[in-house]
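Input: one structure, supplied below.
Some chains have been omitted; the remaining ones sit where they do in the full complex.
Naming follows writing order (A and B), and every chain is counted from residue 1.
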C-alpha cells in the first residue's frame, strides 16, 4: 500500500506544503490520458481510479485546499483549525485533524473543547498579526494552540468544566503566534523549524507562574522522586506493555486512552504511511528504553516514555530528512536519545512542579537536524521543501536523478564554472565577516599579501577547503 | 504637552543617540528665522523660546553632550555616569540621571554609593577595553553597572556599610562591559539590544555563588512558596494598591519608597513624556496581573509585579518600535506577558535562593522584538537609529512620507528595478547558503536545471515568494 501510494504521489506531483504553488495540471492530465489509452484493461483503469480517489484525501489534500480557497471564510477557518490539530504530528491534512478531534472527544469532552478553543484563537491571533497566509492555511500556527489548550486543561487541578480556565487558555493561545514568530526568527538562521517549542514555553510558563498553591488556577502536584522505586521484574504485565505503544501515541495530545491512541494511528495512516510506521516504531523504542533505564512500570504503561520518541522518530524519519536506510537508523538513534533525554528532563522539571512536556522531543530533534555529515545518504531537506515523507522522498529521488544526468552531460565545463562562482562568493563572504568582526584592516592586508603569492586556481581550492574545514571544526 | 514637545523635536531634528552625528544647524537656524519673521507676535516668540529652552534639557540633551566633548575628562566621566544611571530606563539624559541619584539617596545612602561605584567602574572598565566611545558616552556601559552595584547592596545580608562588599561590587561592575560585549556579539545578529541581561547574569552569579550560608558575602534568604497563601479579598487596601504604581517604578532600581518612585517618574517625564506614560501604564498592568493571578497582596504592594512590566512597556511602546496604535496595544500585551513570565521566573529562581531580577523583562521584550509581521504599522527601528520615542516617531513619519513621495514619482520604473536587484541579491544569498550547508553540488545543479525551464520573470516571483515563505515558516 505504501509503495502504491508513493508511486501515485510521484505521478501526481502534489504541491509542497509551503513553497512554489506552480501546479501544471495539464501535463498531469496528458500523462493520465496516455496511460489510459495505452492500457485499456478494466483492472488497470479501476486501480488508477482508486489511486486518484486516495490522492484526494491522503497526503496534504492539496486539491481540497485549492477548492477551499474559494469558500466562505468560516469554512476556511475550520479547515485551518483541523489542519492545525493534525500538524502536531507533522500532518497537514484536515481529515486527519477531524479524526484526531474525534479521538479527543472519546477521551474527554472538556479537554477537546479546550483544544479546539486553543487552536481557534491561535489561528485568529496569527491572522491579526498578519503572519504568512500560507503557513496559517497549513495549520502551522494552530498546532501549538491545540497543545496549549489541551495540556492546560489536563494539568489543571480545578477539575473539568472550570470555565475560568478558558481565560488563560485564550491568552496563552493568542501568545502562540508571537512566540512562534520570535523563535522562527532565530531558528530560521539554521533553517530549522520551531517544532512545539512555543507550546513548551507557554504551558510551562503558565504552570510555574500559578503552581499547585494558587487560588485561581491551581495545577496538579508534581514532585521529584526521592526514594528507590519498587520494581519487581516478575510483576511485569506484557499486555499493558504492548498497549503502551498506542497509549504513547495518544500521550502526544495528553491522552491515556489506548483507543484514542489507536484512532490517532489511523489518522496518521490516512495521510502518510511512513509517518504512521515511524510513530509506532518510536513509541516502541521509548517503551524499551524505559525498561532499560529501569523506570517504574506505571510510567511506561501510561505512555510517558513514548510520546516524545514518537515525535522525534517521525521528525527525523522522513519528515525533515529524506528517508534512506541511514536516516532510518538515525531516526531510531534519535528516538533512543530522546527517551534518555526525556527521563532527564522529567527529573529536572519535576523540581519545579512541571511535567516534561515535549521538551525532550524538541531538543533531540533539533540536535539531530543540526548534524552535518560528509555523506550524501543523510540529506536534510530545505525547510521550504518539507511536505510529507512520501513526497520528500520523491523530491530527493528526482534531485538525485537530475544531479546524475547533469554530471554526465557537462562534467568538465561545470567544475570550472562552479569553482569561479564559489570563489567569488567565498571572498565576498569573508569580506563581510571581516567587517563584522571589526578587524578588517589587519586581515584584509594579510589576504592581499597571500593572494599575490598564490595563483587563482590555488586560491579557489584553498578557500573552499578552509570553508569546509571551518564548518566541520568541532 | 506631549504633542508640543513632539512637534518641537521634529523641528529641531536632534541627533540620534548612536549614529550619524552629521548635524546641520544652518538649516535649522534658517527655518527658525523664517518662522520668526512670518509670525512676529510676542506670544509666538516666547513660546518658541520656551520650546528651545526645553529642548536643551529634554530628550537626549544633544547640545549638552556636544559641549561636554570639549570639557575636562573627569567632568565627561561624570556625564557618562549620570547618563548610565538613566539608561536603565532607556533614557539618555544626564539631568534624569542626576534626579535618579537624588531618588536613590532619598532611599538609602549606602545603596546610592554602591550604585555610583558600580556605574563608575563599569564605565572605566569599558574605557580600558576600548569599547565604542559613542556607546560609552551614551551611558550604555554604565546602566548594568548601577544595577549590579545597587542590587548587590540590596540583597546583601551583611547589613549596610559592610565595606568589603565593594570588592565583589567593583569586580562584577568591571565584568559588565565584557559580558555586555559578548552578548552584543550574539544579539547583534538579530539587531537586538542586550537590555539588562549582563546585570541579570552577574547579580545572579554573585548571589548563587555565595548564597545565604556564606561567611564573607551572605545573601538574604529567598525560599520557594510551598503552601496556599492567605488571600482575603475583603482585606485589600486600595490606597496601597494605587501606591504600588510608583513603587513598581522605583523597584526598577530596587527601591520600595513611593517618593523615590515619584522622583523617577519626574526624571522620565523630563526626557520623554511617552516613556513616562508607558512606565506608569506598565506598572499599572503589572499590578492588575498580580491581582488576576491571585498573588499575595504584599508582593503587589511592594512593587514586585510592576518593575518588569514598566521596562517591557517602555521598550516596546515607542522605544524600539515606532509608536502607533498597534504598537501601543502590543506594548500592553507585552507588559501582561511580562507579568505572567515574572511570576513564573520568580517561582523558578526562588528554588535557588534567587530573586527574579529583570529576567522577565529581558525575555519578554526580546521575544516581542523578534516578532516579524506582515503589517507596516509595526515598524521595528534599526538599532542604530533608536534614540527616544518622540524622535523615533519623527524618524518613522519622515520615512513614511518619503516612501509615499517616492512611490508617486517613479512607480512604474522602480518596480522593475527593485525586482532585478531583489533577484540578484536573492540568488547570491541562496548561493551563500548552499555553500554553508556544504551541499552546493547537488542543489546547484537543481537550480540550474530549473532555471533553464522557467523564464526570468517567473524566477523573480518565485524567489521572492520562497524567501518570504521561508522566513515566515514556523
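Rule of thumb we're sticking to: a residue touches a chain if its C-beta (ideal position, glycine included) is under 8 Å from a C-beta of that chain, and two chains touch if they have at least 3 such contacts.
Keep in mind that what you see is a predicted model, and the values were worked out from it rather than measured.
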Full count of same-sequence chains in the assembly - 2 placed in this view: 3
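Definition applied: only the chains that are shown with their structure count from here on.
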Chain A and chain B, separation of their C-alpha mean positions in angstrom: 35
Interface residues, chain B side, partner chain A - complex: 189-190, 225-229, 231, 292-294, 333, 336-337, 340-341, 343-344, 347-348, 351, 366-375, 428, 431-433, 435-446, 448-449, 458, 462, 465-466, 468-474
Interfacial residue positions of chain A with respect to chain B in the complex: 18-20, 22, 129-132, 134-135, 140-141, 171, 175, 178-186, 188-189, 191, 193-194, 204-206, 208-211, 213-217, 351-352, 372, 376, 379-380, 382-384, 399-400, 402-403, 406-407, 414, 418, 421-422, 425-426, 428-429, 467-468, 471
